[in-house]
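Sharing a structure, written as structure tokens. Questions coming.
All protein chains but one are shown in place.
Chain nomenclature is as follows: A, B and C, assigned in order of appearance, with residue numbering initiated at 1 for each chain independently.
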Amino acid sequence: MSDVKKVVLAYSGGLDTSVILKWLQDTYNCEVVTFTADLGQGEEVEPARAKAKAMGVKEIYIDDLREEFVRDFVFPMFRANTIYEGEYLLGTSIARPLIAKRLIEIANETGADAISHGATGKGNDQVRFELGAYALKPGVKVIAPWREWDLTSRETLMAYAQKANIPVDFAKAGKKSPYSMDANLLHISYEGGVLEDTWTEHEEDMWRWSVSPEKAPDVPTYIELTYRKGDIVAIDGVEMTPAQVLTKLNAIGGANGIGRLDIVENRYVGMKSRGCYETPGGTIMLKAHRAIESITLDREVAHLKDELMPKYASLIYNGYWWSPERQMLQTMIDASQEHVNGVVRLKLYKGNVIVTGRKSDDSLFDTRISTFEDDAGAYDQADAGGFIKLNALRMRIAANKGRSPL
Amino acid sequence: MSDVKKVVLAYSGGLDTSVILKWLQDTYNCEVVTFTADLGQGEEVEPARAKAKAMGVKEIYIDDLREEFVRDFVFPMFRANTIYEGEYLLGTSIARPLIAKRLIEIANETGADAISHGATGKGNDQVRFELGAYALKPGVKVIAPWREWDLTSRETLMAYAQKANIPVDFAKAGKKSPYSMDANLLHISYEGGVLEDTWTEHEEDMWRWSVSPEKAPDVPTYIELTYRKGDIVAIDGVEMTPAQVLTKLNAIGGANGIGRLDIVENRYVGMKSRGCYETPGGTIMLKAHRAIESITLDREVAHLKDELMPKYASLIYNGYWWSPERQMLQTMIDASQEHVNGVVRLKLYKGNVIVTGRKSDDSLFDTRISTFEDDAGAYDQADAGGFIKLNALRMRIAANKGRSPL
Amino acid sequence: MSDVKKVVLAYSGGLDTSVILKWLQDTYNCEVVTFTADLGQGEEVEPARAKAKAMGVKEIYIDDLREEFVRDFVFPMFRANTIYEGEYLLGTSIARPLIAKRLIEIANETGADAISHGATGKGNDQVRFELGAYALKPGVKVIAPWREWDLTSRETLMAYAQKANIPVDFAKAGKKSPYSMDANLLHISYEGGVLEDTWTEHEEDMWRWSVSPEKAPDVPTYIELTYRKGDIVAIDGVEMTPAQVLTKLNAIGGANGIGRLDIVENRYVGMKSRGCYETPGGTIMLKAHRAIESITLDREVAHLKDELMPKYASLIYNGYWWSPERQMLQTMIDASQEHVNGVVRLKLYKGNVIVTGRKSDDSLFDTRISTFEDDAGAYDQADAGGFIKLNALRMRIAANKGRSPL
Partner (left out) sequence: MSDVKKVVLAYSGGLDTSVILKWLQDTYNCEVVTFTADLGQGEEVEPARAKAKAMGVKEIYIDDLREEFVRDFVFPMFRANTIYEGEYLLGTSIARPLIAKRLIEIANETGADAISHGATGKGNDQVRFELGAYALKPGVKVIAPWREWDLTSRETLMAYAQKANIPVDFAKAGKKSPYSMDANLLHISYEGGVLEDTWTEHEEDMWRWSVSPEKAPDVPTYIELTYRKGDIVAIDGVEMTPAQVLTKLNAIGGANGIGRLDIVENRYVGMKSRGCYETPGGTIMLKAHRAIESITLDREVAHLKDELMPKYASLIYNGYWWSPERQMLQTMIDASQEHVNGVVRLKLYKGNVIVTGRKSDDSLFDTRISTFEDDAGAYDQADAGGFIKLNALRMRIAANKGRSPL
């Protein structure tokens, strides 16, 4: 274990990654560089600096990545109307490749030969961190303490912390949430605890980012979202940056009880697990993006996107953001968004996201043709006869050969 | 036009199909057989008998098809979690192949050589009726009056009716809904009128089957749905037939403001059109089916179903229910449902369908493995290292050849 | 029929299109612009000028489109390893969108409001011409004489020609090939005649571009093809233009009995038809392109291309070259070819195309890892254990629940 000289650690400043920091120093006898990111998780990142310093870290990176996160990861993903297994908006999955990228960039800047993270050996996050790291820096060494060490219980971990003089906030540790949580600007997630029984209802006081539909206002909120090439660029006419858009939608959505989810999902490592998620802004974005596409996208382009979406979602869920196949698919998805411009009007009410209007200079909705009123010859109904006849031909031939399903 | 001897007409008893009945007699000088089906549209079908008799029809078919509709069409479709274009539950689409089947069965029974329907030349329904008819009886002649006649305005139609002594309920005709509607046990749909402007909000008084979320009860309703091989067989422990299940879920869902939808969709004939739909029971079924599958279905089986679903949905939307490719896909979908057994608990509240629990003797959720607690060796975290390494290998080789995305 | 002022006709100079030319003048009383293209069909195009002039045509277009054809249509298609229904290299299909494009360009240049072609109402070519035309100029009028006129037999056509003083080469007309043929730089096709019986063997003297394997040389020919971004840029080290590449490969392939095909295919209009094809150069290109991709393309990129290829092939076969979904797919396919550079060595012998070597500076084939010899630690075999264990996990859980296939 002596061959590691310097390791970049994804460091939150919390107890677990503080123990990891110390354990890396002890076990690998190597220098540790800490990296702490503000991805919109809603906690201060600056305090991590003093903690790292106190543990002898010389190179400390603290980055505000919120704009990069939404602009280069969240928005591209939403261009595909991405949902994993019909339900999950991939809030955790989409943040991992950005962290992997920064870990490697910092490793390159500081001359580190290894990276380390605090994800366990049972979850998807280890895969996402490490596939990203290997794709970006093939020779990097990855240290995943949870797969290596013997601090496998809360007690041994706490003991290690005390022995190492790591300042444990016992009050906080004692009141520790019963859930394993992850948060960023797109969502907050909950796993473990009572959720491990799939039949037990989630507890109301678990949720942190949204009020319940019951407690949401009795009057609806209306908003208008402006799209340019598939991305939201303004809310109610006010231009905003990507992170500002998502921050604002989280606030509005959360206040209206929008975006809660309780599912059992299939992990890449082969097991099922239950997760609860709050994704207020993302839930609004998905609905609105489909609405603006519904008037601006060609039918077959939309259908092709829908057919490829599950594959694209699995790639992100499984940690293949930096793979060539994800990049290839993205090329196509981005190309499809050229004309996805316009405005969507939404009504938000107690958990509901209701589309009440969509308009666009690029709209392909042609009232002259689809109208129930007189269309002045824009569409010749007689064409439909031939259309149907030829589409039916192969089935008629088959039925003539005795293959009618009747 | 003299080569048609007998035609089976899909007859609702309303003004339009009454005019068609008369027009067929006049134009083709042929005998007309009427077929009226109860698909759960919520209107009496018996009155159609007297109307048909009054117009000289000798062979009158009035069928209650509700059980067949839900058992053989709706339920098989929901096994695939079918959604068209990310939103639409295919309420109109799924009823058409059953009507096509009965039209052809009746044609065979009565020796008719033609069928006729009241769908226009701009919509999807003509395609669905006729593709089905040709697949089941390849030599049948199809008469689609709206593509043939010159009664293209409301006025000419009414004039024809009066001249033909067709009893027009002028009170009703005058108060006619501004929308083109279709209803069956799965849904009711609205098109036309103010909906032709995609930016105009739908009107509250348009909806017929559901209260608004605003007017729904302030206390949630909990229900438990029991699944057997992918189909619901009991609600709150009470065994029911398929049609009873859907009827009950429509009532519960509608009372809780569930299942309203306002979308712009892409028709098979090539245009975009806006539709509003109420699908209270179907909306509940989709959510619940995904929940029961989430614990009972293998991951890759679920993903394969998700990848094929858009194709399957398009087949149904486009009218290819009776095609060999839809039947082939169904074989696979049905085979996947062998172990989809168990119970789902739902909370229904003001438009929200919230899963609060799912359990099954066939559950693949294995707490011993996924737990955050000690798993007693059920899962070896060290395996994850090799798993990731080999999955990363191709990307590491590529990065070594200079293809790192960084 | 008086509303057409000027029509651009795809004119070969042969009897059929000469009759069409005259028929258009007679029937529509409009001006006709002729367009004759050299697509490498192996016949002189210049003679069409005098014939058109003799019939009073004032605007005559004769274009050599061979380079554009191969560069912008054939090569992009081969980047996807495109095959229709497992066999057909789409020789006819890929030429049609170029002809459609030129027809519309000429219509725009000459102010014509219509186009016309000589394809029948049963085939795919009418669809390909017309879908292209409508996509490029939505208001264009299309005249398809074979779907309109009554010259439906050879006799009536000849009579019309004689009456119109169209110079019929009776000698040639008498000795007319029993096959319906189409040729361009990619292939020559044969349909009809004895081929209409699927059990009858094709006749040896039908083939025109290749010797039979029996008559090919007894010694093999070796060639080396150099690829740059997925396209062949040199043969045996000699740089060539796209059309030169294909011309050369046709010559070499044809001389070695390569590229004959006899299949039954499914037409877009709903029927099956039998076609025989000679595609000497294309057959070589497909094999070679797969070979160069085999060492330069990432596995998952290659697999994704393979999964989408049938869809892409159907789009081209069905005439959707100019559709947005084909263009979207092309974006992705082209992006995948960035590293498809290198050299492929082939042995050609009596109908066989045998890959005997491939090399590339962008090769991902890493002998250090895949070797059966000592790999000096480049690959840790122990990783495979964890890889397999986690990939098997979901199946083990299922088997534990009684789902073992045994």
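We take it that a contact is a pair of C-beta atoms (placed from the backbone, for glycine too) under 8 Å apart; a residue touches a chain by one contact, two chains touch by 3 or more.
A quick note: this is a predicted structure, and the numbers were derived from the prediction, not measured.
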Contact with the hidden chain (one of C:37, C:52, C:65 or C:144): C:144
From A:299, A:326, A:345 or A:358, residue that would touch the chain that is not displayed: A:299
Residues of subunit B in contact with the chain not shown: 266, 269-271, 298, 300-301, 303-304, 311, 320, 323-325, 327-329, 331-332, 335-336, 390-394, 397
Touching residues (missing chain, whole complex) on subunit A: 298-300, 339, 362-364, 366, 369, 379-380, 382-387, 389-391, 393-395, 397-398, 400-401, 403
Where the unshown chain meets subunit C, residue by residue: 81, 85-87, 101, 104-105, 108, 120-122, 126-127, 130-131, 134-139, 144, 146-147, 152-153, 180, 191-193, 196-202, 213-214, 218, 220, 260, 262-267, 269-274, 290-291, 294-295, 299, 302-303, 306-307, 310-311, 314, 322-324, 327, 345, 347, 349-352, 354-359, 363-367, 369-372, 374, 379, 381-385, 387-389, 391-392, 395-400, 403-406
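By definition in this document, only the chains that are shown with their structure count from here on.
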Rounded Å distance, subunit A centre to subunit B centre (Cα mean): 32
Interchain centroid distance [CA atoms averaged], subunit B/subunit C, Å: 40
Touching two or more other chains - residue numbers and ranges from subunit A: 266, 269-271, 303, 311, 323-324, 327, 391-392, 397
